[in-house]
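The complex appears here minus one protein chain, its other protein chains still in place.
Order of writing sets the labels: A, B and C. Residues in every chain begin at 1.
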Amino acid sequence: MSIFIDKETRLLIQGITGRDGSFHAKQMMEYGTKVVGGVTPGKGGLKFETTVPIFNTVAQAVKETGANATVIYVPPPFAADAMMEAADAGIPFIVCITEGVPVLDMTRVYPFVKEKGARLLGPNCPGLISPGQSKVGIIPGSICASGPYGLVSRSGTLTYEVVYQMTRAGMGQTTCVGIGGDPINGTNFIDCLAAFEADNETKAVVMIGEIGGTDEQEAAKFVKEKMSKPVVGFIAGQTAPPGRRMGHAGAIISGSAGTAAEKMQAFEENGIGVAKRPIDVVSLLKKSIKS
Amino acid sequence: MSIFIDKETRLLIQGITGRDGSFHAKQMMEYGTKVVGGVTPGKGGLKFETTVPIFNTVAQAVKETGANATVIYVPPPFAADAMMEAADAGIPFIVCITEGVPVLDMTRVYPFVKEKGARLLGPNCPGLISPGQSKVGIIPGSICASGPYGLVSRSGTLTYEVVYQMTRAGMGQTTCVGIGGDPINGTNFIDCLAAFEADNETKAVVMIGEIGGTDEQEAAKFVKEKMSKPVVGFIAGQTAPPGRRMGHAGAIISGSAGTAAEKMQAFEENGIGVAKRPIDVVSLLKKSIKS
Amino acid sequence: MNIHEYQAKDIFRKFGIPIPPGEVARTPEEAEAIARKFGGTVVVKAQVHAGGRGKAGGVKLAKTPEEVKSTAAQILKLRIKDIPVEKVLVTPAADIASEAYVGIIVDRVSKKAVFMVSPAGGIDIEEVAEKTPEKIVRHPVDPRYGLQSYEAMNLAFFLYKDVKQARAAAKILQQLYAAFMASGASLAEINPLVTTPEGEVVALDAKMVIDDNELDRLPDIEALRDESAEAPSEVLARKANLTFIKLDGNVGCVVNGAGLAMATMDLVKYYGGDPANFLDIGGSSNPEKVVNALRIITSDPNVKAILFNIFGGITRTDDVANGIVTAINENPLKVPLVIRLTGTNDEIAVKILKENGLAAMTDMDEAVQKAVSLATGGKAT
Partner (left out) sequence: MNIHEYQAKDIFRKFGIPIPPGEVARTPEEAEAIARKFGGTVVVKAQVHAGGRGKAGGVKLAKTPEEVKSTAAQILKLRIKDIPVEKVLVTPAADIASEAYVGIIVDRVSKKAVFMVSPAGGIDIEEVAEKTPEKIVRHPVDPRYGLQSYEAMNLAFFLYKDVKQARAAAKILQQLYAAFMASGASLAEINPLVTTPEGEVVALDAKMVIDDNELDRLPDIEALRDESAEAPSEVLARKANLTFIKLDGNVGCVVNGAGLAMATMDLVKYYGGDPANFLDIGGSSNPEKVVNALRIITSDPNVKAILFNIFGGITRTDDVANGIVTAINENPLKVPLVIRLTGTNDEIAVKILKENGLAAMTDMDEAVQKAVSLATGGKAT
């Protein structure tokens, strides 16, 4: 089992003919992801890599291919429109890789996607991978292995680092999800934790946080109140200079400065083992399963 | 019994110190409506007619008075804001009397009110009256009498005419509702027919329509499919010149020119007795009860 | 409120829609001078608030400035649907590769602004809707989000296969939506939206109808009103805050409320008469309104009898009675008058009328029958 995507996922790629889109389209196809179509306005009717049909619009692509997921690699000024187009076309799972989406765009995208009943992952996220089944996004397939651990992270390469250490230690994954680090994103820690809790094959979960905001603190409470499975965590940014990420007004709003120390404390208080170094995730995870 | 309002209705009046607002506030109070407060920005703290407290904002008024209905008498440019303010403050039943609200304002008001879970009656409507219980709006109380007939109408004075004829003939009303004639309004015929169908005391319903749109046709279908109680109807505008109300684009959109002939035919086809003259409503109604 | 093609084009241009140049002439000489400036073949288009200009001979090509002068002279002599042509628009003739239709209206069913687009442009969109409905796409716009880029592209791809033209059309659709919203319109239309042989997408015509309820807060739009293009009686009615529509019958009707006014007209017909007009004096009446209403109605020589049908609610019937008396004292009526009053202050009203030698009735059917009988030469009761 896995969360959000599996062998049956029928994926659309928005921006399939772009530099990043075409590169990762090939990677996903090689990994075994069912890429059923691509979207690039003006290239409708052509094929990508001789097999994948390209459409002018998402609506048309959905109609022709029955896609039930999409991944977006379009430039930042067009990303909001791409997410909304996908949601409006009835796609239930939307992953936006694009980095640099204006946050005011996201204040509009978020309620729109919610009204349409879709799940959005990202933007500015590496996507997700269910090893051996499907990969949507840019997480390198080679560092992952199938196994009973879930992973959810706000980071990109730090996720790879932790997955890499897990795989090296023989601890494979059900699904690895990168939710992205933007101020406003579609899927948060709690959404993923709840999905892992409901997934039969996931035995324990790794949660990788960062400074800023209070998502990790709320997720920690959720773990204590709603989860039966063990969770271990790591927070990046213990040495980050204060006030460079969110500014003081953000701190007022959230009632918290969102420091690493706060988040690590919230983890500990709610029964989440805290790794001091990324490598420590492995031993904590082993310990959590035994206890 | 009655629909939408009754003896327990706690009414707020937005624009209570204006020319129309103050006149009708007094009329409603004389009729016995429980007017619990008024709103006029800048007059917060004062009293209307020495008894009704005035507030600066609807939110404040609701908090202090527990109002569960509001009626709006503010000038057209401010009416949309007033409706949205009422909905946002949690008032479940909003009546807007104001005539001349720009229709593009209403395209925004309609989804907003719906999201907040409120019912809007109007704008550009005479309001409603449940004889002997409560009157919200401008329908003259003197022409109504309590009794077992429901009335719903798109018109103002034509409603009075029909109610007047009914009352003269000894046929009192549970509730008389004027839904207003604007292109976009909050409550339509079907909403009212459904409420009358559910009301124990209503034995039969009068429906007064006008040319334009297809609301009457849809209501007629509803009557046939969903209503057990008899309905009789009248349509104004049999001699109205074509093309002066909605223009040809509107006709294309609705797939119908919305003529009186069409509507009368829809009534007949769906078992609704059609009055040739307003006065004929009375005899049709009598006949419908007997059969 | 209707505005002229050239005014709608000015608005569309402000929102970035590509439109060929054009200037307005009031005389054949002005038209000639404009044509000389543009050079080449031009189109001369009547500026009137009426559909079917083309069929009525109000839109013509002219190849030389001299021809423009004579064509403009012809058109400026026309009356289209009974409205005299006072102005023509002179604009260079465009080479056309294809013609499409794009428009927005407010739709009462979806309660939204709705786009209609069709690759079959240049002809009456009603005709397209009737004969080839598959060639029209309708798209309601969520007012909370506006017309998104992808929605515009979806519509544009229905018009054009070429992605450059689709992008150009999508941009125009978004500009049209912005113009529509900012102008308080109830209709905005480009018919035809053309492609040129070079592949450009250009608006050749422009139409806009403004929601009268928006005019108070849009003085720039209100200033576009052209009273010379409206019927004089309707101008007078609007200024008096009355809703008036002239008809062909002989029973003049003065009523409060649109529904009751229509029902009154219907009853006139029912009893064998013919209404001369629709006239709604509205909710908050005052004597002045009644005076104006009578002035408008009596200016119609067809009117053989006048019927007042007033159901007092907000309207105070004594206000109406006072208005009638004032009007008659100023200008004695030449046709018989039937007054039906009931509701607010009707006792006072009846008294006022009686003191001035006027009778009032209370029953609508009786009043209508009497008015019809008077208009058709029957004997007054």
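Note that a residue touches a chain if its C-beta (ideal position, glycine included) is under 8 Å from a C-beta of that chain, and two chains touch if they have at least 3 such contacts.
All values reported here derive from a predicted model rather than from experimental measurement.
Although one chain is omitted from the display, it touches the following shown chains in the full assembly: A, B, C. For the chain missing from the display, the contacting residue among A:G66, A:P102 or A:G271 is A:P102, taking the whole complex into account. One of A:P41, A:G156 or A:G273 touches the chain omitted from the figure, and that residue is A:G156.
Among C:R36, C:H49, C:R144 or C:R225, only C:R144 touches the chain that is left out of the view. In the complete complex, the residue from A:I16, A:I208 or A:L284 that touches the missing chain is A:I208. From the options A:P126, A:G147 or A:G273, the residue with contact to the chain not on display is A:P126. For subunit C, the list of residues touching the undisplayed chain reads 144-145. One chain of the complex is left out; on subunit A, the residues touching it are 20, 23, 76-77, 99-104, 106-108, 110-111, 126, 138-140, 143, 153-161, 164, 181, 183-184, 208, 210-211, 213-215, 234, 236-241, 244, 247-254, 260, 276-279. Those residues of subunit B that touch the chain absent from the view are 41-42, 44, 56-59, 78, 81-82, 84-85, 88, 108, 112.
Everything below uses one rule, namely that only the chains that are shown with their structure count from here on.
Between the contact lists of subunit A and subunit B, the overlap consists of C.
Our note on geometry: subunit A versus subunit B, Cα centroid distance of 50 Å, whole angstroms. Work out the mean CA point of subunit B and of subunit C, and you get 28 Å between them.
Our note on geometry: subunit A versus subunit C, Cα centroid distance of 55 Å, whole angstroms. For subunit B, the set of residues that touch two or more other chains is empty. In subunit C, no position touches at least two other chains.
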